[in-house]
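Inspection log for the structure reproduced underneath, given as C-alpha cells.
Shown here: the complex without one of its protein chains, the others still in place.
For reference, chains read A, B and C in written order, and residue numbers begin at 1 within each chain.
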Amino acid sequence: MEVGKTKKKELVKIKSIPYKDFKNNDYLEEMVRELHENGVNVVVGALDEAINWGRGNSLWPLTFATSCCGIEFMSVGAARYDMARFGLEVARASPRQADFIMVAGTITDKMAPVLKRLYDQMADPKYVIAVGGCTISGGPFKHSYHVVKGIDQILPVDVFIPGCPPRPEAMLYGMMQLQRKVKLQRFFGDVNKKEVSEKEYEERMKRDMTANS
Amino acid sequence: MENKKTYLGKIASAIESLATGMGITGKEFFTPKVTECYPENRDTLYIFDRFKGVLEMPHDENGNSKCIACGMCQTVCPNDAIVVDSEMVEDEASGKKKKQLVKYEYDLGSCMYCNLCVEICPTDAIRFNTGFENAVFDRSLLNMTLHVAKAGTAKKEETSVLADKPEALEKKEKPDQK
Amino acid sequence: MSVQNKISQQFPTAQIEEKSDRLIVSINAELLREMAVMLYNDKELRFDFMRSLTGMDWGEAGFGVVYHLESTEDIKRQLELKVVIPDRENPFIDTVSDLWKTALLNEREVYDYFGVIFIGHPDMRRLYLRSEWKGFPLRKDYVRAEGLDMTNEEPDDSTVTWYRDKNGVPRSRRYNLFESGEYVVNIGPQHPATHGVLRFRVSLEGEFLKKLDVHCGYIHRGVEKLCESMTYQQTISLTDRLDYLSSLQNRHALCMCVEKAMGLELSDRIQYIRTIMDELQRINSHLLFFATFCMDLGALTSFFYGFRDREKILDILEETTGGRLTMHYNVIGGVEEDIHPNFVKRVKELLAYLPYALEEYRKVFTENIIAKNRLIGVGHLSREDAISFGATGPTGRGSNWACDVRKRIPYGVYDKVDFKEIVRSECDSYARYLIRMDEIKESMRIIETLIDNIPEGNYREKTKAVIRVPEGSYYTAVEASRGEFGVYLESRGDKSPYRLKFRSTGLPLIAGIDTISRGEKIADLIAIGASLDYVVPDIDR
Partner (left out) sequence: MFDFSIVTSSIHAWLSEYLSQGLAIFVECVAVGIGILALYAIIAIIMIYMERKVCAAFQCRIGPVRVGPFGLFQLIADVIKMLIKEIIIISHSDKFLYNLAPYVVIVGSVLAFACLPISQGLEILDFNIGVFFFLAVSSIGVIGILLAGWSSNNKFSLIGAMRSGSQMISYELSIGLSVLTVVALAGTMQFSEIVAMQSSGWLLFKGHIPAVIAFVVYLIAANAECNRGPFDLPEAESELTAGFHTEYSGMHFGLFYVAEFVNLFIVSAFAATVFLGGWMPFHVSGLDGFNRIMDYIPGALWFFGKSFFLVWVLMWIKWTFPRLRVDQILQLEWKYLVPIGLVNLSIMALCAVFGWHF
C-alpha cells in the first residue's frame, strides 16, 4: 500500500470516483508494471488505449442468474440503478455475444459444468465477476455437499463483489472495478487471454456440440 | 351482420386498449426519471444505518478494542467467517490468567450477514458498518484482519480494504438507533 | 365415525396418537398402499391434499416417509402418516403418486436423498443430483465423495421404473421418456425464461408442446442437510435464501415452528410486526412477479414499472431490517430489531402511492388486448389437478381452490383482520395473474388495518442462548408469496434439528407444469411458467 501511495499516478480514470477511493489499486499497479516489463510498442500502445477505452465502456453482460444475487442484478438493470448509464444494459441472452458473465448466485456441483461451458462459449475477450458470498466461497452453503466453494476453482475470476446479496450500488462498484481492469489491459499480445490452446478449444467445442444441442 | 359487427367491434376495442397502454408509456416518457446516479451521488448517498456492509471492530485512540477474545462469535458463526486467535496472558496486577486477543480475522467473502456474531458479543466489540464498496480483484483481500496485536500494542485496522474506506461514507455513520 | 376409529378398525396394527391439531398415524411400509387408497378414496375421510412428503432416516429403525395429509372438504381433518421402512439395505416402498400427483416429484426427492425406491413410480430417477452421484446425501452415514465432477452431463432421456413380479420381488425396467424421432428441445438451465436455472426437455411438434420433462437440481444447495448440523439460530438464516422473495415469510414459518415446539408465547407487538412484514413482502413479491411476468411476455417497459415500485417497498424493509432481499429479521422469539421510527410513516406513503401504480399496471398491461389474448384460456389447471399436485398459493386459488393458509390455519394476527381470499374459477394463466394483482390490494388492506394499531410490547422475547426443542415432530405452515410454505421439524432434543424439511412452494408447481402445458404452444410455456411464478432455489432447496 505504501508503494502505491508514493507512485500517486492515476492509472485509470472513472468518472465521479477519485482514483484513490478505489480499493485494491495495488493490484492494477502491479498488473501495469508487469505489462511494461514485457515492453510495449508505442504505436501499438496508443492504439491499445483507444481500443481499451472502447472495450472498457462497452461491457455487455450475459443474463445469468441462479439465485438471490440475480434479483439484485435485475435491480441494477432496473430503473432506479440503471446500469444503462454505464452502457452495460445490453444484457445478451446468448453467451456468444456477451463480454462478461456476472455469476450471480450459488453455483452447485451440477451447475458447475454448465457454467464452465457457458464461459467457454463466450467470445474472447471475456471476463468473470463473482457476485456474492456463494460464488466467492460458497457463502452460507459453504459446508454443503453440493455447492462449489468459490467459482475461482473453475473460472478465472476478475472481480469479486462480496455481499449476500451485494446491494445494487456494490454491484455497480464492482462493474466499475472491472472497467478499470479492462482499460488497463493490453489487447494486442496475449496478456488478456487466459485461454486454452486452439486445439483444446476445438476439442471443447466439439464436446459442446455433441453433448447437448 | 352481427358477425361483422363483432369483427369491427373487436378491432375498435383492441385499438382502444392499445391506445390506453401507449398513453401510459407516453406519459412516462415525459415524467422525470427515477434513476439514482450512484457514483455521481456518492457524496450525498444515504445508506440506511441498519444496512450490514462490513463487520468492523471499533478501536479507541490507544488502539484497544473491547474484545475479550471469548470466541463466542467464532462458535456462533454458521460459516466459519470469523477466526479469533487468542492467548492466555497473566494479568500483572491480580496474577490471574486472562485471555487476550492476538488476532481477529474476518472473511468478508464468506459472511452472510446473519448478525449472530454481533448479537452474541458480550461486550459489543464488533458491529456492522454500512460500507458497501468492497469489490476487489484479489480474493485474499476479502480475508480481513480486524485486530492484530503487535508487540504488546494493538494496531488499528490494518487491511487496505478497511483503510481505504472513503471518508464520505464514514461521516454518515450514526450510532445504532436501538 | 371419527377418523381415528375408522383407521384403527381397518388397521389394528397402526399406532395412532392424537394431537391438538392433527392425528399422527404410524404404520409399517407393507400397509402403506392399502392405507393410502383408503385415506384417499373413503367418502368420510377423503384426504385429497397432500401437504408435504418427507423422507426420513431413523437410523436403526430404518428409513421412513412422512406424509402430511389434509382434506379439502374439512380442514380440521389433518393427518400425519409416518411409514417405517425397516430394511436399510433394500428400502422399498409403494408409490402413492397415482393418488396424489404431488408425490411424483416428492418421491423422486426422497429417492434422491435417501435411496428409498418407490415401487410403481413411473420415473424413478434422481431429482436433484446428477445420475452419476455416489451415495444418498441425507442419510445420516453419508460421506461425500471427494472432487468436483466437471464433465458435461450426457443428454439421457431414459428412466427406470420398478414393479413387483409374480413373486412380489421388486424388479426394474428401463424405458425412454421420448420416442425416437421426436424433436426434443432443451430449454435451460441457462435460459432467460426459466427464472433461474431450471431445465426443461421439451418435445415439440411444430410449435406445439407434446411432452415436457423437468430437470431440477441446478441450484440444489442441500439446505436440509446443512440444517442438521446447525443450531436453530443458525438454521433460520438459511430460510431467507430458499425463496428469496418470501424470505420474511419463510423465516416466520421456521421461527413459529420452533416457538410452538418450545411453547414460547409472543407479545402482540411481535405478531403485528411479523404480519405487516409478511404482507409487505407479499406485495414486494407480487410486484416482482408482475415485472418478470411482463418481461417474459415481452412487455419490457412494464418490467421497469414493476421494479420501480418495488424499490419503494425495499426501502421500507431495508430501513427496518437492514437487508433488501435476505432480511434476517425474524428470530426465534421475536424480531431482530424494533421497527424503525420512520416505518409507519413510510408505509402509509406507500399505501397512498400503490393504487396509482396498480392503475398504471392495469392500463398498460392487464387490459392490453395482446396480453389478454396471450393469457386467457392458456395453461388450464383444473381444481382437481391443483389439489392433487398440491399447487397452493395464487396458482391454486386461480383454479378455484381456496387454499390460503392465512384463512385455513390462521397465524400471526390474520384471524383478527378482515380480508378477502381471492379465488377465481377460470383456471388459466390470466386468472393466476389477476389473483396476484388483487392480492396486492388485499395485502394493502391488511396493512392498512394493522399499521395504526401496533400495540406496545416487547419486540423480542427472551430466549436461552442455546435453544433445544423438545423431542417430537412439528409441522407449521405459512402462506408465503407463492403458496403454502411448510416446515416439518423432527427434534430429538438436541440443539440442532434431527431432520428439517421445508415444504417447497414451487415443487408442486413444477410437478404440474407438464400437465398444464401439454398441447399448448412453446410461447405459451413461457407464459405458463411466468404465471406459476416459481422461484428455483425454493424448488431445489
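We adopt the following convention: contacts are C-beta pairs under 8 Å (C-beta built on N, C-alpha and C of every residue); 3 or more make two chains touch, one makes a residue touch a chain.
These figures come from a predicted structure and were not determined experimentally.
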Touching the absent chain when the full complex is considered, from A:12, A:28, A:79 or A:154: A:79
Residue ranges of chain C at the interface with the undisplayed chain: 183, 185-186, 191-193, 207, 294-305, 308, 364-365, 368, 370-371, 373-374, 521-524, 526
Hidden partner interface residues of chain B, rising order: 11, 18, 21-22, 24-26, 28-29, 31, 33-35, 37
Sites on chain A contacted by the missing partner chain, in the whole complex: 15, 50-51, 53-59, 78-79, 82, 84-87, 89-90, 92-94, 96-97, 99, 121, 123-125, 187, 202, 205-206, 209, 213
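Simple rule for what comes next: only the chains that are shown with their structure count from here on.
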Chain at the geometric heart of the assembly (C-alpha centres): C
Most remote chain, CA-based centroid, reference being chain A: C
Inter-centroid spacing, chain C versus chain B (mean Cα positions, whole Å): 30
Distance from chain C to chain A - Cα centre to Cα centre, in angstrom: 35
Chain B residues counted as touching two or more neighbouring chains: 34, 51, 78, 112-113
Where chain C touches two or more other chains at once, by residue number: 237-238, 308, 311, 326
Residue ranges of chain B in contact with chain A within the complex: 33-40, 42, 45, 47, 51, 78-80, 107-113, 132-139, 141-142, 160-161, 163-164, 166
Chain C-facing residues of chain A, complex: 63-68, 70-72, 74-75, 78-80, 93, 95, 105-106, 108-114, 116-118, 140-141, 143-148, 153-154, 164-165, 167, 207-208, 211-213
Residue ranges of chain C touching chain A (in the complex, touch as defined): 128-130, 137, 142, 144, 148-155, 186, 189-192, 196-197, 217-223, 225-226, 229, 237-238, 241, 244-245, 288, 291, 303-304, 307-308, 311, 314, 324-326, 536-537
